[in-house]
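The structure follows.
The complex appears here without one of its protein chains, the remainder shown in place.
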Amino acid sequence: MTATLDAPTPAAATAAAALPAPPPAYRTPIVLAVLAVVTAVMALATPAGATNVRISTNTDLFQIPVFAVPGRATAWLLTVLVLAAAAYAFVLARGRRRIPVWVIVVAGVCALLALLVLISAGKTQVVPVTGLLAGTLFLATPLVFGALSGVVCERVGIVNIAIEGQLLAGAFAAAVVASMAGSAYVGLIAAPLAGVAVGALLAFFSIRYQVNQIIVGVVLNVLVVGLTSFLFSTVLRENPQLNSRTALPTLPIPLLSEIPLVGPVLFRQNLLVYLMYAIVIALQILIFRSRWGLRLRAVGEHPKAADTVGIDVNRTRWRNTLLGGAVAGLGGAFFTVASGLAFGKEMTAGRGFIALAAMILGRWSPTGAVAAAVVFGLSDQLRILMATLAVPVPSQFLLMLPYVVTILAVAGFAGKVRAPAAEGIPYVK
Amino acid sequence: MRLELRGITKRFGAFTANDAIDLVVEPGQIHAILGENGAGKSTLMNVLYGLYTPEEGEIVVDGVPRTFAGPGDAMAAGIGMVHQHFMLVPVFTVAENVVLGQEPMARGLIDAGSAATVVRETAESLGFHIDPNALVGDLPVGVQQRVEIVKALSRKAELLILDEPTAVLTPQETDELIEIMRTLAASGTSILFITHKLREIRAVADTITIIRHGRVVGTAEPTTPETELASLMVGRSVSLGVDRAPAQPGEPGLAVRGLVVRDAHGVPVVDDVSFDVARGEIVAVAGVQGNGQTELVEAILGVTTPEHGSIELAGRPIDGLGVRDRLDAGLAFIPEDRSTDGVVGEFSIVENLVLDRVGAAPVSRGGALDVAYLRRNAAERVAEFDVRTTSIDREVGTLSGGNQQKVVLARELSRDLSVLVASQPTRGVDVGSIEFLHRRIVAERDKGAAVLIVSTELDEVLALGDRIAVMCGGRLVGIVPGGVSRDVLGLMMTGMPPEEAARQAAEHHTLLGEADLAAELQAPDGEPAVVQDGAVVQDAAVVQDASHESEEQR
Amino acid sequence: MTTAPEPGGPGPEPSTAPAPVEPEGPTRSESFVHQVLSSSWLLTLGAILLAVILGAILVIVTDPDVQAAAVYFFARPGDLFAAAWDAASSAYVALFQGAVYDWTASDPARAIRPLTETLTIATPLILAGLSVGLAFRSGLFNIGGQGQVILGGIVAAWLGFQFQLPAVLHVLLAVLGAALGGALWAGIAGVLKARTGAHEVIVTIMLNNIAGYLVLWIVTTTLFASGTPGVSKAVHDTARLPALLPAPFRLHWGFVLAIVLAVGVWWLMERSTLGFRLRAVGANARAARTAGISVARMTIVAMAIAGALAGLAGASQVLGTEGMLTASVAGSIGFDAITVALLGRSRPLGTVLAGLLFGALSAGGRLMQTRTGTPLDLVLVLQSFIVLFIAAPPLVRTILRLPDPEKKPSRKRPARGDAPAEQAGAVA
Partner (left out) sequence: ACGSAPDSGSDATGEATGGAEATTAEAIDVVDGFKACMVSDAGGYDDQSFNQSGKEGLDRAAADWGIATNAVESTSDADYGPNIDSLIDDGCTYIIGVGFLLAPAIAEAAQANPDIEFGLIDSALSNPDFSPLVLDNVKPLLFNTAEAAFLAGYAAAGMTQSGTVGTFGGLPIDSVEIFMDGFSDGITQYNEDNGASVTLLGWDKAAQTGSFTGDFDNQANGTTVTQGFIDQGADIVMPVAGPVGLGAATALQSGGGTLIWVDSDGFLSTDFGDITLTSVMKQIGQAVHDSIKDAAEGNFSNEAYVGTLENGGVGLAPWHDFESKVPAELSAKIDDYKQQIIDGTFTVESENTP
């Protein structure tokens, strides 16, 4: 590896990660138990009084009035749930069985809800559940796209650090092309193409020239920031009509969008979000059950084995790196046309890196990535709500919340993740 | 299928791995290719399978010259291959591995049902059963090999290449494989069978081609005397029987008591193992790969934490100690996989030779490496262990496997040691070096070290072990004196207790055992090609002038 | 067995004679000669040239004058070329003047000032680049330079303004404190990785964000706040890294510190037992573990040392260049450092040279912006192209039609996958 500029290949990195003797099987239960204790403390601290909850929006067909939930009781109920999850995990661990992800998710969500109750009990403000969920989905959308891109690329063995660059390129292309065409939908075509362009550079350097993939990814991010900012300061500044505001219209799905709670959240969205649902579902099925997915995973796990059954490893990698680029590029459209905004310098603001974290946290699976993105979005929403409810904590510390939650999640639950075995290693016959 | 290779030449840079090789395989024939490590067998097969493009030469299938751009073309031409290093994706199921590249489809997705059927039916036609839904990574190597065979045959292979298929099998499993090969040959499938084990060839081959240094050096019939095959293969006569005095066991060196190691799923992979190795004695652990030997030695080294049991080094319990302290306490360790565990490929020979003793004088003082000492040490060790290299500064990763192994041994054997634990000490090492390395290990014994050897090669176990322990399924099946018959060891490797194994072995021989007997009868001078001081002569390199050599040593 | 057959010889007899030669693979000394021969300098120059050309194209196509001239290209094509040449050359001339020597400056001090600016800007880049490089070689990808710089800056500032101490002592204390601050911050990632396997990439990214908000808060606290919002109290003069040259030059002892530390890191990695262990873990963690090196401990140690180096980059800013702490003390040092380390192939010398190149580009970029109005972002584009091209020498050779030094009779290494990058050569 002296040859590769000494950057560690992720394989080396994961090998090191896996090293410290088999981690105790009780880790997850212990972490859950700690979480239960934390939840109990929050329950203790919950002030008397009720939390006002609203679960419908003004435009719903069926209006459900705001109702009050007893704060302390709810907090204790949530504590019991977390405890139950921890206990169940202990039982599973003793039997040396795998602890399913949903147990962790349930416990995590309950703990977050307890925090929510803690900050809202006894206050006049309502807890707008629908709004929280909608906001979560909104914040999670670009992360999901980015993480899915990572899943596709890394499953085929190419480390994609360039997600940030792909999102940004997508955002740029969507805004500019939509402005030129006068239609936001055209932006949805341009965005993935821009992502593909970045993906092509990634593939070109890492497959054709076997440059360390982490290097290429890091550098591509810099390149895209440089290019888009340069063009923004030159061409777009002189031609504002190239960067005007175009918005994807909201397309409520009849009937579905009227379901209380979930309807407005999930089915009163624009095309990009519906595309996201479709892509998540499609990838989850195709990666694990289709011919394409089987070959994709084979190439990422054991390229030589794939080669010996006649699969062209590097072509497979090329194609899927481009596909991954397209997915992230499409996600970039979120920042501009899907949000009804013009392009702004560096407007992705590091979301690509969070998406990378979501992918790892989600263990390289589409649904896992969604779950991780939702956790991140939810904790972001929570801190927004905390600020709105005037929780007496310096704003700077509230801003840290999602990042702290991510570290806790990674350290507490996702430590022992296994990347595709051949990830980051160029294939040479 | 009738296959003909004409003048195949394959070079890697300036190095010619295959030099104008000609070969003909008739339909239904079992054609053995014999050659020592590095002779170019795998390279030739990879050319035939389309993985490498030859610089020169022609592949003719049923009279039609073909060019293979990749394995896809080779498979389409009816060629299947079971690789020396299995080409299976460990995280896939058996069925997924088998259908990969030719997936049966139903409604746009892979038809899992018919994939499973393919596996079941192909396996049954060969007379065994495989669970199509098992994860390949969870299967024993013997079964993985069957998956490979099923994979090749499910692609309608008419010519099957088996690259050193027996290296990972017990003698009994080898028997079963030979049965499978015969079944296949009888149904018209041609087989190219690669090995460097003479006994196997005699048992199964119809015809033999011998390769040395990338060239065909001769063809032979199975009836050709072993001696002749051996000298063709090696180009000279070598003794691998280590000439050694009987062991003189002294004080306790290594003691293992009730050791239990569990894997991540909680399955015990080392199950209540106890044994002692005295100083001045070699205990060899035999067993098929994956029966707990790896975990056993890892527990001794301290990289795996056992659940129960204790380990003593020279009478001192070391259970609480880390790897560093165990090494300092006089443990020398040779890992089974040198390239991943034994050496740092990017480090120079100089650095690798001190990898596990950088912290102490004379290698370093006050946290600073003594570069002069490092270089002097390297020059000495390289000379002593005959490491073939252009320079002591060369990256170890660029050395051949055998030379890498010598670096590991040179490092470990140059320390003050009371216990030597060596896993597969000569795996992939050329015949000449094996001899040398074995002598060095015996020398350590004679200096008073307690030596534990783990090997999947029965030849090695028999050559070195003063006592032989056999492991199966994580349990210690029994410990028998050195020099017991292979058939007994083979049966013990299946888990049969020693007495029972001895009884059964006496009743009927394995195919290989029979072949051995046949060869003994045939041997020109009637001299049995076996024993000398309780050590067994390695089949691969037959002793012709043992007497001569003993003379020399006197 | 890889020994080539000796013609007619008896084959490889075991012998205790001095080792015969194996005809494969380059040795280290060979590969050094080989690298020189393969004119890696030429390749590096080529890579920079290509990046410059691509940058020029970008400048040209976005230049309004050029666009104006393009409209009537067929009427008077000369205008287009003149405008294009003008746009690109003026930008690069200004870049050079801003980075090295400005022959148009009014007085001699101003003329050579650009070079000192380059060194000043390079200082934190070199320090943080050493940090990333050391982590790389220990098998860790430290994206957390940003956060570590910030923590170093915070501690340096606090020690710098809070205490009254004699000059040398004070600056030493502040510098060491900064190193400790960075080390502890990075140590979080190291400990989490060693204890729980948490991927250091994720953890360091998150720590960057957290540190960013932390410093934002800290400059508002009464302890730190000065009369000027968003800016901490100035550190005492006793805690400042002394200037190397009189005003108006800004170059300070931080640069010397960076160079000394580059040598120090070289010694640590190449000559010390600790560095040996770190490299062993980075190159092959399993073999290191088997050899009794604690991978977990080395992970923590590597992150801590890397953090200390990055923290010193913060100290260089706070105690040297700026004299106080601001919320964006880290600028983009932590991220630029990754590219610097990659370009420098994680070796101290390479990192110093790469840091100087980046320092030059950013110093020059400012003058380029002032003189020609070309956005600073062009520098980012140049930087990324340079790194990409240097990482892919065959590409540069193909484009520039340079001869391939590989084509001499030396056996290529077997498929280890990373061979092509090998020739990246000494850099910058």
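All chains are identified by letter, namely A, B and C, in their written order; residue positions are counted from 1 within each chain.
Note that contacts are C-beta pairs under 8 Å (C-beta built on N, C-alpha and C of every residue); 3 or more make two chains touch, one makes a residue touch a chain.
This one's a predicted model, so the numbers in the text were calculated from it and none came from an experiment.
Shown chains touched by the undisplayed chain in the intact complex: A, C. Among A:131, A:157 or A:362, only A:131 touches the chain that is left out of the view.
Considering the full assembly, A:232 is the residue among A:232, A:267 or A:427 that touches the omitted chain. The residue touching the chain not shown here, chosen from C:162, C:220 or C:238, is C:220.
Chain C residues in contact with the hidden partner, per the touch definition given at the top, are 65, 68, 71-72, 74-76, 79, 83, 98, 102, 105-106, 110, 113, 117, 121, 161, 213, 216-217, 220, 226-231, 233-234, 247-248, 250, 317, 321-324, 326-329, 331-333, 363, 366-367, 369-371, 375-376.
Residues touching the missing chain, restricted to chain A, are 54, 125-126, 128, 130-132, 134-135, 138-139, 142, 232-233, 237, 244-245, 247, 250, 334-335, 339-342, 344-349, 351, 380-381, 384-385, 387-388, 390-396, 398-399 (touch as defined at the top).
As a working rule, only the chains that are shown with their structure count from here on.
If each chain is drawn as a node and touching chains are joined, the picture has every node linked to every other.
Between A-B and A-C, more C-beta contact pairs join the chains of A-C. Look at where the CA atoms of chain A average out and do the same for chain B: the two points lie 46 Å apart. In this assembly, the C-alpha centroid of chain A lies 30 Å from the C-alpha centroid of chain C. Residues of chain B in contact with at least two other chains: 303, 345-346, 395. The multi-chain contact residues of chain A, meaning those touching 2 or more other chains, are 1-2, 429.
Residues 1-8, 12-13, 15-20, 23, 27, 201, 205, 209-212, 214-216, 218-220, 222-223, 225-227, 229-231, 233-235, 238, 350, 353-354, 356-357, 360-361, 394, 396-397, 399-400, 403-404, 406-407, 410-412, 414-417, 425-429 of chain A touch chain C in their complex.
Residues 1-2, 21-22, 25, 96, 285-286, 289-291, 294-295, 297-298, 301-302, 304-312, 421, 429 of chain A touch chain B in their complex.
Here chain C touches chain B in the complex through residues 1-5, 10-30, 271-274, 276-277, 279-280, 283-284, 286-294, 409-414, 416, going by the rule given at the top.
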